[in-house]
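All remarks here apply to the structure that follows.
All protein chains but one are shown in place.
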Amino acid sequence: MNLLSLGLVHGLIAQIAGTIFGMALVMFFRVVAGLPAWEREPVFVGGAIVGAIAFMIGVGALNDWFKWARGEKTSDDISPDPDKPNWTRFFSVDYDHKVIGIQYGVTSVLLLGFGGIFAMLFRLELAEAGITILNSDIFELILGYSGPHLYNSLMSLHGIVMIASILLGVGAMSNYLVPMLIGANDMAFPRLNAFAFWINVPGAIILLSSLFLGGFDTGWVGYPPLSLRAPLGMQMFLLGVYIVGLSSISGAINVIVTVFRLRAPGMTMMRMPIFAWAALATAFIQLTATQLIGLSFQLTMLERLLGMGFFTPDVGGDPILYQHLFWFYSHPAVYVFILPGLGVISELLPVFTRKPLFGYRWVAYSSMGIALVGFFVWAHHMFSSGMSPYLRIPFMYATLLVAIPTGVKFFSWVGTLWRGKITTPTPMLFVLGSIVIFLMGGVTGPPLGTIATDLHLHDTWYVVGHFHDTMFGGYVFPFFAAIYYWFPKMTGRKYDERLGKLHFWLMFPAFMVMTLGQIFLGMLGMRRRVADYDPALGFDPTQLLITIAGFAIFISVIIALYNLIRSARKGEVAVGNVWNSRSPEWQIPNPAPLHNYAHPFHVVGQPYDYGLQDAPYVDMDPAGTPAHS
Amino acid sequence: MADHHMTASYKERLARNRMGLWLFIISDAFVFIGLFVARVVLLPGQRPHLEQGLGLVVTTMLLVSSFFMNRAETELAHGNRAGFMRGTLITLVLGTIFLIGVVGIEWQIAPFGPADGAQGAIFYAMTGFHAFHVLTGVIFLAIVWNNGRKGHYSAEEHWAVEACAVYWHFIDVVWIFFYPALYLMGTPVL
Partner (left out) sequence: MLHFVIVAVLVALSTFGLGSYFASGALLPEAASQQSLVIDWLFGVHGWLVAFFFSLIVVFLLYSVIVFRRRPGEQGDGAYITGNHQLEIIWTLIPLAIVLWLAVIGASTLADVERRDPNALVVDVYAAQWSWTFEYENGAITTDLVLPVNQQVLLRLHSNDVIHSFYVPQFRVKQDVLPGGPEFTRELRITPTQEGEFKIQCAELCGQLHYDMLADVMVVSEAEYLVWLDQAAGDCEGTDEQCGQRWANQFGCLACHSLDGSVILAPSWLGIAGSEEELTDGSTVLVDAEYLHRSIVDPNAQIVAGFQPNIMPQDFEERMTEEQIQQVIAFILSLGE
């Protein structure tokens, strides 16, 4: 197999060539405009933009659209080329939602690895007071900077790379699961789907390149005027996030249309598997809010490049305006991160309790409720920012209201567990872990929601602890639950149960230590985003503990990856309905065949009627046609 | 393998495409809402110092172009190919004139540059983001016109034309908000 024939390789070569071409192009225009040809920032930004477009052309994600623009016929057949080995599909443009889902998932895990390595580096730095390992000359040699600026850059990159990883993980779950759960054979727009995945690759490359272009010391929020003074790496951060945002928006359009138009006969909205509701609510947020982080980042880029006065007071701008635009996306964004995870919890609980999901309708509506309320709470990130003081009160009310639909979910989960017949294989352990951790994220929220207490807690490690609770409980644990649960469906093999359990029993307690340490330090008033702290404050032992816990989490993820990679090749073959689930995707062979369902199934019952005799959810063969027609 | 349920009918695909397009437009509208908010916050009670006559001319061009876009689509739906081609071409030309008017003339004669305070930032950002959309719309029109020339669209099946028209009207509606925001609201800065 020739590596050069892979779409990914084409794309990467094109990106390098495109970047160089783009740089030359900017220099050419600068000369034409009578400016000196070389100025680092515009030349690099121009190169990065052209490079990203070149990647998309090179990888082949735009081919059919170019054909269409030229008026040529495009084929509707999305079947892979039978002459090529199956694995090559994952490295080239492919329109099958399952392949795209796995592409999303693998890229997400890769970014998770980068984000994790960044975290391990600055955790080592924080383990004791004093600037220690980050002062090493190795960093000066490789990156051209070290010390506190490196700390700030690593911390900022950890934040944004993890967010990109989560967005891709959400894409993985939506793409792999939604069509299968609702009885479709693919997403509504397969080409847009491939575009939405592949655009992440140049986006992630540009984002990571910021580390080598001076880094940026603003945190992932990038508040101006600091972001206007940061090194070139800032532009790569802004551009990279913008590109990943494009993926979010196009993915969201696809999910919404798929859920509304491609459901199997008989599947009303209230009979959809609950994950589809979560994906739908998520997509609505991504569709609308993402545009405003895109806008605020573009305006920052323009201010840096052309001196346009959006956010600098001296030239007529307003730094608070940025914060409003930014948080209008970035608060709802956390619901993008958690809603699919909460959907996974609701989806898996009935299977492992052998009981119906308690209050299906309420759980479904609560997702929509969270998504809706989430649009009216953004300014709670700004209680001490100096925004209009009276505006803070309505935002406090709206913020506390988020507790209501979130509470409904918790109560429904407890209602589902009550009097079940509970088994605890690895996916269920992760589900239970999610509930406890997300609960910690939930109960630590209201003290941040009431303004008076937030004045103490804002920008301390308490917020770090709260946020990691919501992310691990709302995304990381459910994501692993989903991977373990649907692993047989993806690969046709079983994962190693002992290693899975080891993963959980290492990660869960380690996370507890980490987050309780963070919350504890924050309550005492330790500021977040500091490269160093005064040893006299006595924070050292807790920080050391957090570092150890962080490394334990890192190791547990390595164990998980070892388990998954090994099992995908050598695991026990998984036959049939592994979890004895009622859901349609478990009624077809493992791994799921190319076009999921040989003929459309009919929905004849409720999705989670465990415990009710003779009440199937789906009729897989309504016409009575013989299989393999 | 007879995957007859794999490929949806034209009607079903049309329904999906329409929904997808409208979702895109809702999404895109948020960019312009954000710019509008920025304009109100940064220049309260004021507006950039601009050439009123030129503003009126380009606005008229864009409004009239939407009329011809609508004609083009209607003619096609009634089977009048020539009328469709004529309407598309006129829309394309008017859109190009709008671009020349805003980027080619107004940008050059404005008494301030992008780095000159809030008015520069707001004016160039709002017209720039909008002009980028007009440019993509003009490219879209050119593609539709070229494919129309090759006889690709019929009275029954012409989703691309419909999409182009909806997108063009969207751009027009945005300008209906932006024109007063830039040319009429408040008193001139200078």
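Note that the chains take the letters A and B in the order they are written out, and that residue 1 is the start of every chain.
Criterion: a residue touches a chain if its C-beta (ideal position, glycine included) is under 8 Å from a C-beta of that chain, and two chains touch if they have at least 3 such contacts.
Computed from a predicted model, the values in this text were never measured in an experiment.
Across the whole complex, the hidden chain's contacts among the shown chains comprise A.
Residue A:397 is the one among A:29, A:65, A:212 or A:397 that touches the chain missing from this view.
Among A:101, A:179 or A:219, only A:219 touches the chain that is left out of the view. Residue A:408 is the one among A:408, A:464, A:546 or A:618 that touches the chain not shown.
Residues of subunit A that touch the chain left out of the display are 147-149, 152, 217-219, 223, 225-226, 229-230, 312-314, 319-320, 353-362, 384-386, 389, 392-393, 396-397, 400-401, 403-404, 407-408, 410-415, 417-424, 432, 435-436, 439-440, 442-444, 446-447, 449-453, 455-456, 458-460, 520, 523-525, 527, 529-534, 606, 608-612.
The rule we apply is simple: only the chains that are shown with their structure count from here on.
Distance between subunit A and subunit B, defined via averaged C-alpha coordinates, is recorded as 33 Å. By the touch rule above, subunit B contacts subunit A in their complex via residues 1-3, 5-7, 12, 15-16, 19-20, 23-24, 26-28, 30-31, 34-35, 37-38, 41-42, 114-121, 124-125, 143, 146-147, 150, 152, 160. On subunit A, the positions that touch subunit B within their shared complex are 68-69, 71, 76, 185-186, 188-189, 192, 249, 252-254, 256-257, 260-261, 287-292, 294-296, 299, 302-303, 306-310, 315-318, 321, 324-325, 328, 595, 599-600, 629.
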